[in-house]
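Shown here: the complex without one of its protein chains, the others still in place.
Letters A and B name the chains as they come in the text, with residue numbers starting at 1 for each one.
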Amino acid sequence: MGDAIVTLKIDGVEVHVPEGTMILKAAKDNGIIIPTLCNLEGLTPYGGCRLCLVEISGSPKLFAACITPVSSGMEVTTQSEKLKEYRKMAVQLLLAEKSHVCSVCVANDHCELQSLANELGVDHTMFERNFTKEEIDSTHDFLVIDRNRCILCTRCIRVCDEIEGVHTLDLRMRGKDAQIIMDLDNKWVNSCSCTSCRKCAKVCPVGAIYIEGEPVGHTKHKEIAEFITERRQRKCK
Amino acid sequence: MEATSLNLADIQKIAEQEVDFERAYKYRINVCCSSGCVPLGALKVLKAFEDAVKELGVEKECKVARTGCPGTCAVGPAVMIEPGDYLYQNVTPEKAREIVRDHVVLGLPVKEMLYKNEAFYKKQQRLVLRNAGKIDPQRIQDYIAMGGYSAIVKCLATMTPQGVIYEVSTSGLRGRGGAGFPTGQKWGLVARAHSKPKYIVANLDEGDPGVFANRTLAEADPHAILEGMLIAAYAIGAEKGYLYIRSEYPLAIQTLQKAIAQARSISLLGDNILETGFKFDVELRFGAGAFVAGEETAILASVEGRRAMPRPRPPYPANSGLWGKPTLIQNVETLANIPLIIQNGGVWFSKIGTPRCTGTKCFSLTGKTKNPGLIEVPMGITLREVVFDIGGGVPEGRKFKAVLVGGPSGGCLPDTLLELPVDYDSLTRVGAIMGSGGIVVLDDKSCMVDTAKFFTEFCVDESCGRCTPCRAGLIRIKEIFDGITQGDARVEDITTLEKAGVYIRDASLCGLGQTAPNPVLTTLRYFKDEYLEHIQDKKCRAGKCFKNKEEEV
Partner (left out) sequence: MSTDDKRRLALEKSMKEHNYEESALLEILHRAQEIYGYLDKELLMDIAQSLHLPPSHVFGVATFYSYFKLKRPGQHVITGCLGTACYVKGVDEIMRAIEKEYNIKRGESTPDGKLSLLVTRCIGACAMAPAIVVDDEMIAKATKEVVLQKIKEVLGGDKPESR
């Protein structure tokens, strides 16, 4: 990443950002919020949730803003009828994929998926909802994972690997069967590598990983991105 | 063959020796021993021919060779006798002796056993498969005798890397893995990338169900792939190549392992190739049952020993591929074209096929066709020619209904599109893809709704799970299909299918997700009446659907 500054237009506004910046960050730094569920500043971008799709003039394709770097003269559109429809579709699909029932969820009112659904005006899903019955793992002293609420954003996996540096978490299987696992798909209490650092709970955008007995609002009391960046800086010193 | 260090001139000498050696034989009996014919008893047939030749005392004038596939899988075991390319079909060990006696001893081909379908070969143009069924893939000398490895000799002796890339660019060759990216341009990108070392990954992860072109190529002519890799390595400056192959292809793996060992033994691979100082080696890597691993960033993850999950581009593999180094990823069929381009020149190649899509393409022709098998046709041939002339139409007097082009994420095309020329752009326009070259013919006993459901199920199973549209979307589409085929659906479901399909196509991260809705969208486009019939009348004209429920009860 060089020191060069790139000039581009986002939603008609001219912005200047360092070369190599991703569109999502460039927009955010200039007060334009593009929705995302998997991206978290300080972690390697994943490009999985597809909520941050944007249009770029001159291309018929859509681009995920979290993984597309800016380039000079680029004209980005972050809001359009089509984009809104696609974002609603993504939220609907996520809601239909697992058992997301806000009223009985620990993350109610502190859930990024929920607030996104509200913002986008998703009041129903066009798909039949699939209520999964995965066993809740509450064997750990205070950390709980409820895979029925997981949206597979892999923030927890990345924070565990990149910030905590232990890589306790990963994915098993693939596609619709993919799930977050601890070590060799062990119960949490039997994990040989978990340091109980709670970072996974702090970064979870929904109520899939949480701390027992602690209000989710408290676990995520700080802006999560700040938390990660802070850790990063502390590590550097 | 003993380990020896050869130089550039020696390859020509081997070729001449081998040709002389062959000339001593009046006849050559090629017994196809590829994965297609072996289960039908080809190895016993091979043994029977060897015995018969000895018994009848013609072993001095008649050579029996174990070869790869001539493409006529429908009538295996297949045996070809040269000169004259007499192709015998459905050969049994009992018939072997009769064929040797009449054809070799008396010089009278056994007419009633010959493959009579001339149309099968007439419209084909076999470049990539030039040696398939004619040489013994286990003998490097056979390949050299056919002019093999003369292209790399030409490169090393007379051409600069830039010159090689220029020839490939001139040829107009486009990637045969499906996307059709111009090969010369790709090579140029990797060649210009600054960091080192550079790598080549040859893609033989033929995961499309219903496709076996790459397997057949590897089993019939493994050295063509290796020579293509060598030339690419010379052009882009790579020292190491990985050949990624499905583990479901044991015979192809064995053949390639042997080929690599032989090439190393005569210094066609290694630290000092043909005493020119050029260095390149190839290592095999084995897939493990993941269709998505054929995607170019996923294959990199897999070669590195990780979950084969596609990653976003940029960075492009040409700049940052294996272990962050510049990497050329190329399908093996593309690579097998390269020696011909070098031997005959890019201009020669650019005249084959159509101006925008030059050369030929291998297709696996299967389903309800009279002549299933592996074919190679010039780009731009029409679907009708493939299905009816080469394929011989639909068997058992049934009616043609649709042809599925491009594998599980291809498109189902109706008879009104049969005049469509087969090339990258025309196929994409009608909602299909070239894919890795699968053509499946469907007759009126096939239900289009059921077919679309089958392919959706395949993609559901093969989705890696990274992005929302593909992981969470395809499964919902599948559920809607379950409803339609079991009599539990509403007309509005069609709109949902369309909306979700378009969304998955536009919003997915990789090629798998982007093309997975193709069968759904094309069947909705061309066969909507069948959907309505299922939903409104609970009727399946092919008699495939509405069964499962009763049976389970």
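Note that contacts are C-beta pairs under 8 Å (C-beta built on N, C-alpha and C of every residue); 3 or more make two chains touch, one makes a residue touch a chain.
Remember, predicted model here, so these are calculated numbers, not experimental data.
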item	value
Displayed partners of the chain not shown (whole complex)	A, B
Of B:Asn30, B:Thr297, B:Asn319 or B:Ser364, the residue in touch with the unshown chain	B:Ser364
Hidden-chain contact residue, picked from the options B:Gly107, B:Gly277 or B:Gly305	B:Gly305
Of B:Tyr25, B:Tyr121, B:Phe286 or B:Phe546, the residue in touch with the unshown chain	B:Phe286
Chain not shown: contacting residue from A:Thr7, A:Thr44 or A:Ser193	A:Ser193
Residues from chain B at the interface with the omitted partner, ascending	35-36, 39-40, 73-74, 76, 206-212, 215, 247-249, 285-291, 302-309, 323, 364, 366-368, 372-374, 404, 407-408, 438, 440, 442, 446, 451, 454-455, 458, 461-462, 464, 551
Touching residues on chain A - with respect to the absent chain	161, 166-174, 181-185, 192-193
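Everything below uses one rule, namely that only the chains that are shown with their structure count from here on.
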item	value
Geometric centre distance via CA averages, chain B-chain A, whole Å	39
Chain A - residues contacting chain B, complex	45-51, 53, 61-62, 64, 67-69, 86, 89-90, 93-94, 96-97, 126-128, 130, 151-152, 171, 173-178
Residues of chain B that touch chain A when the two form their complex	290, 292, 307, 311-312, 314, 460-476, 479, 496, 499-500, 503, 506-509
